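Note that one protein chain of the assembly has been removed; the remaining protein chains are unaltered in position.
Right, subunit A next:
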Amino acid sequence: MDFNIDSTGFWLFLGHSPPGKPEILKCRSPEKETFTCWWKPGTDGGLPTNYTLTYHKEGETITYECPDYKTGGPNSCYFNKKHTSIWKIYNITINATNQMGSSSSDPHYVDVIYIVEPDPPVNLTLEVKQPEDRKPYLWIKWLPPTLVDINSGWLTLQYEIRLKPEKTAVWETHFAGRQTQFSVLSLYSGQKYLVQVRCKPDHGFWSKWSPESSIEIPSDFIVKDTTVWIFVAVLSAVICLIIVWAVALKGYSMVTCIFPPVPGPKIKGFDTRLLEKGKSEELLSALGCQDFPPTSDCEELLVEFLEVDDSEDQQLMPAHSKEHRSQGLKPTHLDPDSDSGRGSCDSPSLLSEKYEEPQENPPTFHTPEVIKKPENPEANITCTWDPWDIHLESKISYFHAGGSKSSTWPLPQPPSHHSPRSSYHNMADVCKLTVTPVNAAITLLDKTENDAVKASKTVETGEEEKTGKPREMESSPSKIDQDIAWLLPQQKPLFLSAKPLDYVEIHKVNKDGALALLPKHKESSNKTEKPGTPETSKEYAKVSRVIDNKILVLVQDPQAQNGALLEESAKEAPPSHQQNQAEKNLACFTATADNCRLQMGGLDYLDPTCFMHSFN
């Protein structure tokens, strides 16, 4: 029996078959100088299959086989430069062969110029550039793919970039033309950006996108914009200037608001330094008391007490009484008007008496208004006691002459100015202001002694004229004003808080002509001659005596003294009565100004200047 087995049938029996038809997938040239073709094999039929690529060139009859199966990877054929012709059609065929058979693919016609697809660009670099006056921007730079020949112009590439924030899904694409760099201006700061680039030859396909490059966009910087800083600086400077200006303007009041000035013990005409020392003799000497207790029979000249009475004393200032009466205490005499004759200048008044010039001299005393004393409108107060001016002989005359000037103490306020202040206050003003600088000198014991003296001296010079014009006084109004002003606030609290009546005892007159006063209570042993209980409080209401013809000793005996004073002064007492007494007092003195006398006709107040004059 014959046993003839066909091999093919044998293989078929085993289930193998010839290969399936391969298929050329694509051919690509990365630089228009070489190209590669890839195919897809068909079924292999279960047998190892061999694939070959054969091709024909246009215009040639020769059949070539693929020169390189490996470079392009599996199932590929790589045509190098030698085997690549441009502008020629390639007829490529894949042959699959296995044991069973073979099969061929359909021919594939390829012209290299139509299959150019370069590699992606390389060296993609990102940089965030931050120019000084602009927002930061992203600068993207890359290089063309390595294989492409651009320098000779064989290939001309155009580029395209795309970027997106890391978490965004949509790419932002930009055409970059033929340049190998690109700037992106619209960025979200503080984000991480991903960038890709691709290229395309002048007549070919777009490359694949390059691998992603990422960069972090820094957050918005601290504004480097100098203009903003300049604006901020200017604004803060302006605010500071405004604050400084406000403080400067209101500084004083603010400071006084915050730190109210502490009133010091101020006794008009009293050198507190003497008090500090605590030596009565010194005080007395300061007061000019050489003979203590005073035994002068001029004692009677002294007003027994200084009392500031808000009762309107006609005697005081009948003319002005109305307004002042309504006021509290004494300020009456401060106002040109009613001067109850209380303690001059508030409590520690130096004046033992104040004489207000009745209507007689109002005109003369009006002149003081001209003076700049803040409140010496009228010279209602006829006589101002100026023990300080002892050394100024002509003072009194001056005073009288220049009635305009200094008015008595209680004259500080302009007639129209009915100070709502307390009497003390007014008195203080009067004392201080004292139209006459001399008074100012008196009043200002502490620091302003010198000033006062100067003032008085100036006054003295002015006295020469005896014109009674305030101008002379004005010569030193500034000082006095200052003094007065200085005293004023100091006096205020003291006076306001103290009893209406404050009496001081004149200890002495010092060299500077300042009257050293002692609080009456301190000097119990002092020349308290007058009956009246010396009071512990600093109330000096009574002039106990005159010492040395120039020292007025005040005693402290408000009530009694007041009573006495009142009695004596007799508010409604006829001026003549007073005058008598005044005259009597004056009798002790050598010289007496007419004014003084007239003033004496006043009431409760004794113009010490008169005495001083006589003393001198």
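Keep in mind that, in the parts below, a contact is a pair of C-beta atoms (placed from the backbone, for glycine too) under 8 Å apart; a residue touches a chain by one contact, two chains touch by 3 or more; residues count from 1.
Rule of thumb we're sticking to: contacts and distances are computed from a predicted model.
S.K.: Can you pick, from "D-2-hydroxyglutarate dehydrogenase, mitochondrial", "Prolactin", "Proteasome subunit alpha type" or "Mediator of RNA polymerase II transcription subunit 4", the UniProt protein name of the chain not displayed?
M.R.: "Prolactin"
S.K.: Among A:33, A:117 or A:548, choose the residue that contacts the chain missing from this document, as touch is defined above.
M.R.: Result: among the candidates, A:33 touches the missing chain.
S.K.: Would you mind spotting which of A:65, A:127, A:149 or A:216 touches the chain that isn't drawn?
M.R.: A:149
S.K.: Among A:38, A:109, A:137 or A:205, which one touches the chain that has been omitted from the display?
M.R.: Within the whole complex, the residue contacting the unshown chain is A:109.
S.K.: Which residue numbers on subunit A touch the omitted chain?
M.R.: These residues touch the chain not displayed: 32-33, 58-59, 81, 84-89, 91, 107, 109, 111, 113, 149-154, 156, 202-203.
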